[in-house]
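One protein chain omitted, others in place.
And now, chain A:
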Amino acid sequence: MDNEQAVFFSRLLTELTLSFHIIYATIGVGIPLLIFIAQWMGIKKQDEHYILLARRWTRGFIITVAVGVVTGTAIGLQLNLLWPTFMELAGNVIALPLFMETFAFFFEAIFLGIYLYTWDRFEDQRKHMLLLIPVAIGASFSAVFITMVNAFMNAPQGFEFSNGDLINVQPIIAMFNPAMPTKVAHVLATAYMTSAFILAAIGAYRLLKGSNHDYHKKALLLTMKVGLVFSIAAAIIGDFSGKYLAEYQPEKLAALEWHFETEEAASLTLFGILENGEEVKYALKIPYALSILAHGDPNAEVIGLDQFPEDEIPPLYIHYLFITMVLIGMFAALLSSFYVLGNWLRRKFIFKRFFLWLIVVSGPLSMLAIEAGWWLAEVGRQPWVLRGLLKTKDAATTSGQVDLMLYLFILLYLVLGFASAFVLIRMFKHNPVEQELLDRQKERR
């Protein structure tokens, strides 16, 4: 295998592992928060339904955690195996948040172990609930720390190169790079949002399948409210991400917007397809909107692709990824606001079949938006691994067996993906809510 092929297969394998891990990681970041809210409502309202909600979510969560943990371990080691040159450099400058991430993992793992096995050990249920706080903090902070690393790849700083040597390394400056605030906030908000819509989708599906139990209605209202809050937060922070890009990575913004010429009062391109390189067809142009997205000023100048050398422009297909992400965001925000409004005004439409079906699709769609968003961010950084410093093609391993490893991991992820789905479905089918509520009542007497 020559070097070009090694790079190609390393890319594929990295993309595959990350795209797979991010599914479980996103759920892992978001669900503890929702379990916490449910348990808290249950204790506050003395409502058995919410407590059971927390219990059942936890049982599903532990399965996704397991896959998150093993795929996370895979990606952590794999980055070293596939991108040794990059990791050597990264280890010198951005190892600090990676290292701190392991403490977040410890924290989460320890308290999750305790939480799982102490449901009936405390007289005071609130004590048990408190155990979730470190789980949620640990999960969210692992996302914060790893996203800091990714932000550094987009806006590297905190060191100097001198004759090929790294000098003047300042780990804190590297951690708090300009890409960090918007990135961390957007990743967290979208993880909470996605988890909420996935749980909402399950509740809606149960209602569609004929259950009319209050339990599912309560679950739906709770998750839709959380979904509403975080989908709006995601859109607002997404807007700030655009402003960050305009300032620090204008080539990424220009590519995702198909903004070829530098101009003032730039319009935003929605939809459309690209023909013969630079011809945008069937697009919807919103005047001034790109200038507003980029600088908050309808007349501001937005840098176009004409300012960059040919070989430093990211692939233009990221526009489609961007549109996918934004549309799903808008859809989810609208859907959840209709639901919350409808519930408030006691309208019946929120339990109509077509509306419930929309909620069911919002779960998988949110996950799709996560994938689209990450692919946008990562492909939009190409050809660089470390923007402006190290190109992806110079960072890959020189090893000859990457293709075999790719097939091996494809197999692994197929097995894990199917098995986890199978186990989750079986777990909840064998033990329906109605039955479990009855069992618990009997136990109490």
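A few notes on this one:
The definition used in the following text is that a residue touches a chain if its C-beta (ideal position, glycine included) is under 8 Å from a C-beta of that chain, and two chains touch if they have at least 3 such contacts; residues count from 1.
Please note the rule applied: contacts and distances are computed from a predicted model.
This figure omits one chain of the complex; the name its UniProt record holds, of "Thiazole synthase", "ABC transporter permease", "Acyl carrier protein" or "Cytochrome bd-I ubiquinol oxidase subunit 2 apoprotein", is "Cytochrome bd-I ubiquinol oxidase subunit 2 apoprotein". Note on the undisplayed chain: of the listed residues A:30, A:134 or A:238, the one touching it is A:134. Only one of A:89, A:372 or A:433 touches the absent chain when the whole complex is considered: A:89. Listed residues A:8, A:107 or A:288: the one in touch with the omitted chain is A:107. One chain of the complex is left out; on chain A, the residues touching it are 59, 62-63, 65-67, 69-74, 76-78, 80-85, 87-93, 95-96, 98-103, 105-107, 109-114, 116-121, 134, 166-172, 397-402, 404-405, 408-409, 412, 415-416, 419-420, 423-424, 426-427, 430.
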